[in-house]
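Note that one protein chain is taken out, while the other chains of the complex remain in position.
== chain A ==
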Amino acid sequence: MPTDKKNQKNKRPVNADLDHSPKKAMLLSVIPGMGQIYNKRRLKGALIFILFAAFTVMMFDFIASGLQGLITLGTEPRVDDSRVFLIEGILAIIFTVFYGVFYTFNLQDAKKEAQKIRDGWRPGGVMENFRNSWDAGFPYVLIGPGFILLIFVVILPLLFMAFMAFTNYNLYNAPPRNILQWVGFENFVRLVTIAEWRTTFFSVLSWTLTWTFVATTLSIGLAMFLAILTNDKRLKGTRIIRTILILPWAVPGFVTIIIFSALFNDNFGAINTDIIQPLFNTTIPWMSNVMWSRIAIIMIQVWLGFPYVYALFSGVLKGISDDWYEAADMDGATRWQKFKEITFPHLMFATGPILLTQYTFNFNNFNIIYLFNEGGPAVRGQNAGGTDILISWVYGLTFNNSQFSMAAAISLILGLIVATFAFFQFRRSRSFKEEGNY
């Protein structure tokens, strides 16, 4: 490598302009556009200057007052709305970040182009320049609309939630009537120090984890079992069989959950009156007993969740070459060995990351918990129901108890759990590794 560099230096291009300094171009671009003009790209420089000037003039007041409002959150109750201050503050931060990114781009662009000029490159005509920047800018044009939407619809609410977790927003201290205050980590501290919050938090958390693990693993297991069964070549009518097995997914989930919650109803549900009562001469309190509610919910989720994984698995199984199994047969492998050494690794290799999303899905599976019996039954000594998972607890805190800051704090914890889990898993998955190579 060093010799290469030397050679390049010796072979100096014909047009090389040694006096053209990249450093100078970059320094000039402290006023955006000036460096580009120094690089003899006057139109580009002028455009950049005008854009930056317009942005600065238009946004300066907004950003300054926004950032200030974010610190104070308002001063006069009933006049200042702390929520608006929060939103404007977050927008100001977003705009500042954008400004910074574009500003850095502008500096680096001036420097890069000056380097190229020093090494003998000459900017072409207006049309050629235009085409070049269209080529370079095209991916941004593609991403732009989606990205902007993402910022306002996903990132803004998430940030808003994160900020809210550090305020004291609740039923008794709610804007516009009152001004919010920053309270630091008080909400999180209360969550683990005040007895009622602590017991609720840990019981909900442990049930959330149990629920996620049991419900998802059972659906995956059932899906795998059925996929292997229906992949059997001796079976007839596999297309119809497959279609029927996928049916639970085709029917909207909220419909089936409501149907199930009627079927499981303690008093008039068909499962009690038609199955349990005649067979065992008793009824099971599916709705009013915590343990039975949990069992019912897990069973329903398996019913709802297996078809998707089943569809995935049977797609993968169809793709496994018969050669593998023939070779295994020759070696006299048992069925279990074939499953362990061929089928299972194939399935996991092909669907691993998607299976993990099944776990994160159930971790946040609000619908089933809420629609079955709204997280109930109530449990003495805690402010969440017996089947409440973190996200349905957050819902309850927001819409029933108006404990907005607490809800935000718990959402934040929820988000951190999901992110950590998913991050470690995604890092292991193939697609992520491939990305690292670029």
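In this text, a contact is a pair of C-beta atoms (placed from the backbone, for glycine too) under 8 Å apart; a residue touches a chain by one contact, two chains touch by 3 or more; residues count from 1.
The criterion applied here is as follows: contacts and distances are computed from a predicted model.
Colleague: Assuming one chain is omitted from the figure, identify its UniProt name from "Pyruvate synthase subunit porB", "CoA transferase subunit A", "Methionine ABC transporter ATP-binding protein" or "Maltodextrin transport system permease protein MalD".
Modeller: "Maltodextrin transport system permease protein MalD"
Colleague: Among A:31, A:51, A:67 or A:84, which residue is in touch with the absent chain?
Modeller: Residue touching the absent chain, from the options given: A:84.
Colleague: Which one touches the absent chain: A:29, A:216, A:230 or A:343?
Modeller: The single option touching the absent chain is A:230.
Colleague: Using the touch definition from the top, which of A:64, A:97 or A:149 touches the missing chain?
Modeller: A:149
Colleague: So which bits of chain A touch the chain we can't see?
Modeller: Here the touching residues of chain A are 81, 83-84, 87, 105, 135-136, 138-140, 142-143, 145-147, 149-150, 152-158, 160-161, 164, 226, 229-230, 232, 234-235, 241, 243-256, 258-260, 262-263, 265, 268, 270, 303, 311-312, 314-316, 319, 350-354, 360, 364, 366-367, 370-371, 391, 394-395, 398-399, 404, 407-408, 411, 414-415, 418-419, 422-423, 426, 429-432, 434-435, 438.
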